[in-house]
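The complex is shown incomplete by one protein chain, all other protein chains being positioned as in the whole.
Chain IDs A and B follow the sequence of writing; residue 1 opens each chain.
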Amino acid sequence: MAGALAVAPAIPLVPFAAFLVALLVGHYKPNALPRGGALPGIAATAISLVLSALAFLAVSGGAATTSQVWTWVPAARASFALTFGVLVDPLSAMMVVIVSGVSLLVHVFSLGYMNDEGESGLPRYYAGLGLFTASMLAFALAANLLQAFVFFELVGFCSWWLIGHWFRESGPASAAKKAFLVTRFGDYFLLVGLVGVLGTFGTAAFAGDASFPALAHAALEGEATVRTFGFTPETWFTVLGLLILGGVIGKSAQFPLQTWLPDAMEGPTPVSALIHAATMVAAGVYLVARMYGFYALTPTVLTVIALVGGGTALFAATMALVKREIKQVLAYSTISQYGYIMLGLGSGGYVAGVFHLLTHATFKALLFLGAGAVIIAMHHDEDMWKMGGLKSRMPTVYWAFLSGSLALAGIVPFAGFWSKDAVLHRALAVGLGGQPLVLFAYLMGLVAVCFTGFYTFRMVFLTFHGEPRSETAANADAASANMRVPVAVLGVLAAVIGLVNVDPLKGVVGDHLLFLERWLNGPLPGLAGATAEHYHELVVDVAGFHAASVSSIGSAVLSLVFALAGVALAWTWYNVPEPTEKTDALGPTKTLLYNNYYQDEFQTWLAEGVAEPLARAVDVVDGSVVDGVVDGVSSTSLVASDRLRRVQTGVVTTYTTQLVFGLVVLLVIVLLLGGWF
Amino acid sequence: MVPLRYYLVFSAAMFCIGVFGVLARRNALVYLMSVELMLNAANVVFVAASAQYGTLSGQVFSLFTMALAAAEVAVGVGIVLVVYRNFKDVDITKPTSMRW
Partner (left out) sequence: MDWHVGLDGISLPLVLLTAVLTTIAVVAAWDEIDERRSLFYALLLFTEASLIGVFSALDFFVWFVFWEFVLVPMYLLIAVYGGPRRRYAAIKFFVYTNVASLVLFVGFVMLVAATPVSTFEFAPIAHAVRTGAVHAAFGLSASALTGVAFLALFFGFAVKSAFVPFHTWLPDAYTEAPTPVTVLLAGVVTKMGTYSLLRFNVTMFPDLIRQWALPLAVLAALTVLYGAFAALAQRDAKRLVAYTSIPSMGFVLLGSVAATNYGIAGATFQMVSHGLLVSVLFLGVGYVEDATGTRMVNKLSGLADRMPVAAAVLVAGAFGYMGLPLMSGFAGEFFVFTGSFAAPYAHAQLVTAVAMFGIVVIAGYLLRLLQRVLMGPFEAPAAVSARSRRDLAPAVVLVLLSIYLGVAPGTFMGAIQDAVGALVTTLGGGL
């Protein structure tokens, strides 16, 4: 099976080829491109999926490798080279399967969403999807932080490209800019962290004995020396960890950089499903998991991750309560769910975080694709208050959507239940084990469970139940097959994928049923530093996160009760033939929530109220002061010469007089100096 | 023998008359003549010093100066003629076009 790993570099290269085909053929011979570029894309992602599955099988056979593929910059006279490579281990193998799988389904779905609707610019659309898939796969396989950053930025570019697909309208154009800019702000910190890592360790490799997590560990143990620029290793690693976290927060839309994600819903819905739910947004938290060997060394950063995660989970869930558009609810729920993943990772639950990453990618892609089918049926009207009663019109979509919603709300036995409760259990155990801040983060996450149940089923009931509240809803067409199939596939997965790690039943069923945990634990003969077991040791020994003994079933029951409470409330309020907006009772709070706590206004103010005036001030200073000095020098000399030249009268006698006068003055000076007087 | 000092005073006086002429007179010919006076004031000093110290170099210099003066007059009168042709006058304050 090792041969499967040797072809791992081809996993991202195949979609890249599809990108080139869509771009070049689409430009020169658009008619020669089958279905606007969809078929090359589908073929490429299918090949990638097969290769990813082969790599996955190889890894489950114990093979794991990190290898160098391309020397970006040779070391030559410098002290280190910069390289690109592939790192195939359980985490990345799982991620490439998710990415290529979701990408394949999204390509198929796009046939219905884009092609059948007669959209223009299809080659551009499929080229963007191809480049995105390639970049995301290369990111997932990245062997070092530099490569991760490179593809992190490229997926951001693809996100700009695809959000702005309908560039002739002003909304998508503005949303694309905002998405890139806000994530860029986070990436700035990541870039500082990256050059910091290179300056500190001289390598950015993720795994292996000479990787930076390994070196950091050795430095903390006093077994290796690294440049820490005048700080203690603990402090400096914390600083580096926080800097890199900046990029994570931007990309995974965590507080306070989450504002771009709801706006990004301006893009086509398949794009939202692929990029802004299942994969690109996951890049942030994936990066945390990828370099977990480093984060596990710094308890402060872990606590910050947990707090950001728990806070975002709650914060975003409150905003989702009152939204009118179906995609907005999903966007805020995405932010909230990535908060849970952060909470899991931050409380030392590597397996729990990765598990939720897996399940969330499945059910959130499902929900977005389902919403996409609804939006097509509604002729691009996303207002849930104009829907209703779609259950009978599009039953396949409804049942799949329901499966995804149950998963999102965390109802047993759907996917989200297992993974979210694994996260919450871990956070609770560590919180009670002597980390009060993590416990606080857990409480926020627990409250958010209730909100999640409410907003999820508010969405389901408003969309599918009751009576149609508009002409369009009453006459909605059933979804076409190329939309139904991906939704159905994901619907089944969302129901069952949680069973790969029935964490809450740990004590009951025995460890051999915790497939994911065993999978992540290894053992990996080649890469002992990249196993969940190793991370766990670090979290306990270095970061000092001890887990108190908490009944996993008890924790699960507690959060299930919270989730059911939320669902029940939604049921009573909205599962009626003619629901009314009960959240109006919140009064001014609702306005606050509906306007997202005025964070967008705040960020707009930062751009328009701070950066713009500053820029204008710089411009004014530039024109008047800095250039004023330059022009001043020249105008001074011009004025002075204008005055002085008047001495030149043109009358010979004047010149002679000046000559004589000058001579006399010189004579007097010479005589005075000579002491004649 | 007349002391050198007298020659110097004489030469200075002659030079000053020349300077006065250059500064005050407007007629180009008188202007040129004043220049001649200044040159010859210098010649007087050369010759007097030559006699005083018994060397010939001063007298040689005065011959050079005369030659120079002759050349200068030739050019000068030429200029005066051109000025007259252009301005119908030999008033040297008239031609002022060679300025800013």
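Annotations
Please note the rule applied: a contact is a pair of C-beta atoms (placed from the backbone, for glycine too) under 8 Å apart; a residue touches a chain by one contact, two chains touch by 3 or more.
All values reported here derive from a predicted model rather than from experimental measurement.
Although it is not drawn, the missing chain touches A when the whole complex is taken into account.
Note on the undisplayed chain: of the listed residues A:Ser67, A:Asn115 or A:Ser174, the one touching it is A:Ser174. For the options A:Glu117, A:Asp622 or A:Asp642, the residue in contact with the chain missing from this view is A:Asp622. Contact between subunit A and the unshown chain involves residues 27, 71-74, 76-79, 146, 149-151, 153-154, 157, 160, 164, 167-170, 172-174, 176-177, 180-181, 184-185, 188, 191-192, 195-196, 198-199, 227, 229, 607, 611-612, 614-616, 618-619, 622, 626-627, 629-630, 634.
In this text, only the chains that are shown with their structure count from here on.
The distance from the centre of subunit A to the centre of subunit B, with each centre set as the mean of the Cα atoms, comes to 95 Å. By the touch rule above, subunit B contacts subunit A in their complex via residues 19, 22-23, 26, 31, 92-93, 95-100. Subunit A contributes residues 645-646, 648-653, 656-657, 660 to its touches with subunit B in the complex.
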